[in-house]
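Shown here: the complex without one of its protein chains, the others still in place.
After this line comes chain A, so read on.
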Amino acid sequence: MKGSLRYRIILALFVGVLGLVYVLPSFVGKDSPLKNVLPADEISLGLDLKGGVHLTLGVDIPKAIEYNLNQLGQDIRSAAREEGIAVLKPAVRAGEKLDFTLLKSEQQKALDELLKQHYRVLKVDAREADADGKVRYTMEMTPEYRRDVAKLTVDQVLKTIRTRIDQFGVAEPDIRRQQDDRIQVQLPGLDDPQRAIDIIGRTAHLEFKLVDDAADLTKAEKGIIAPGRELAALKKLRADGTYGQQPIVLKKDAVLSGEYITDAHVSYDNFGQPYVSMTFNPRGARIFARVTGENVKKRLAIVLDGEVYSAPSIQDKIVGGRAQITGSFSDTEAADLALVLRSGALPAPVKVLEERSVGPSLGQESIDKGVTAAFAGFILVLGFMAVYYGFGGIVADLALVFNIVLIMAGLAGFGATLTLPGIAGIILTIGMAVDANVIIFERIREELRRGLTPRAAIDEGYSKATLTILDANVTTILAAVILYQFGTGPIRGFAVTLTLGILASMFTAIFVTRILFDMWAAKAKPGASLSI
């Protein structure tokens, strides 16, 4: 008995010291010399406590599929042309279908062969022969390929967003993929959510299109427009500082797109106006030189996400692979625009499905109030137990303090996040943690009433209560596991604290208090009564 008691004391002390070692880093100051010896893990606070932005983004997969089908349509047409097969009007139709027309039905076999050889990712949905010898093809993606495209799209979006946020400069951002093509972004300590959303959510699809100045604008506005042309709106800054729009007719096919950009940054013109200057890679530079060389004196529109930013006249062939986007931006707008261009376009648009932002002051207030409530509850329980159970109550109080240290240590050590519901979980644990001790103490009282000696009553009480406590706690842990499995963000934090609290309370209430009672029993004179 004596020997076993010694080992139990050593184990309890060991756990206690370990607990303190993990708890302290969260409480000592940043430049305390203790930092060098203690573990680096601190209790990390959830966004609801430190303030920040939480976003759930949905990736528009149908849009990505549409882009992809469009690209495939163009590819098929040029591949067919090389084989001498005339294919017309590839276009994407609703329901993720690709349509095109084969001009001569006698080439059907050759076309089918070509599709089978090089376009296995597509399957023919329908082939309708027209009276005049044309065949209309409808094709769609194979399910496997569709899945691949969806997965690659989300991966690419994730990567791009990560790059953008890194450049935006947020400390400890958390970006992760969720099910159903969703992406979760957490940006702690950020108090301008809208700017972050603008940067993250911007598709940044940049195109250069030639302006058709010969087109009749009034006709175009009525919807009469030549094939291969489109009506767009040019952003114009009005005298009062607001933006207006001016109609402009563009050639539909882009001459160059943003994929060739290697760098973009903000520069300032002679009037101190910011503009964005871009650099192309060698291939982009060659295309840009050719296009500008062929179209001197014509206008070239710079289109970003469908909006025409500027349409300057080409003065001369531009070699060296540089281009500029002018317009009236603020410094921030220009910087953000350069950032998104540098990090590349999103392969599909994203939509903000969920947005939560908590101001830092509210977070601090939550912490303060939570801590106050926890402290008040703690003191009440400590006082109550000491009054009600006397010596036993003080033992239970010590266990409770130990318990709190272990929960904190657990949170820090496992890298769990403390959220507001988590604080509530700790507070609840304080109330429930004494439960195990109450069960034991009531048992000991019963045994004492039956006339057992204190030492025998302690032994009986602990052995009878232990299984009851285990049963009762396992069910609570089951509920916590379910909470963790199905919960999101703050709820998960709550589940983690609840579980840690239960485990810690079982250890302290069953193991640690027993040591104290055994120490008392070892020292007590024969016939001494137990205050419980």
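Going forward, a contact is a pair of C-beta atoms (placed from the backbone, for glycine too) under 8 Å apart; a residue touches a chain by one contact, two chains touch by 3 or more; residues count from 1.
The rule is short, and it goes like this: contacts and distances are computed from a predicted model.
For the chain that does not appear here, its UniProt entry gives the protein name "Protein-export membrane protein SecF", which is one of "Peptide ABC transporter", "Protein-export membrane protein SecF", "Pyruvate ferredoxin oxidoreductase" or "Spermidine/putrescine transport system, permease protein, putative".
Which of A:Leu88, A:Ala129 or A:Leu478 touches the hidden chain is settled by the complete complex: it is A:Leu478. Of the options A:Val121, A:Val352 or A:Leu398, the residue whose C-beta touches the omitted chain is A:Val352. Of the options A:Val381, A:Leu500 or A:Ala521, the residue whose C-beta touches the omitted chain is A:Val381.
In the full complex, chain A contacts the hidden chain through residues 48, 56, 58, 180, 193-194, 197, 351-359, 361-362, 365-366, 369-370, 372-374, 376-378, 380-381, 384-385, 387-390, 392-393, 420-421, 423-425, 427-428, 430-432, 434-435, 438-439, 442, 445-446, 448-449, 464, 467-468, 471-476, 478-480, 482-483, 485-488, 490-491, 494-495, 498, 529-532.
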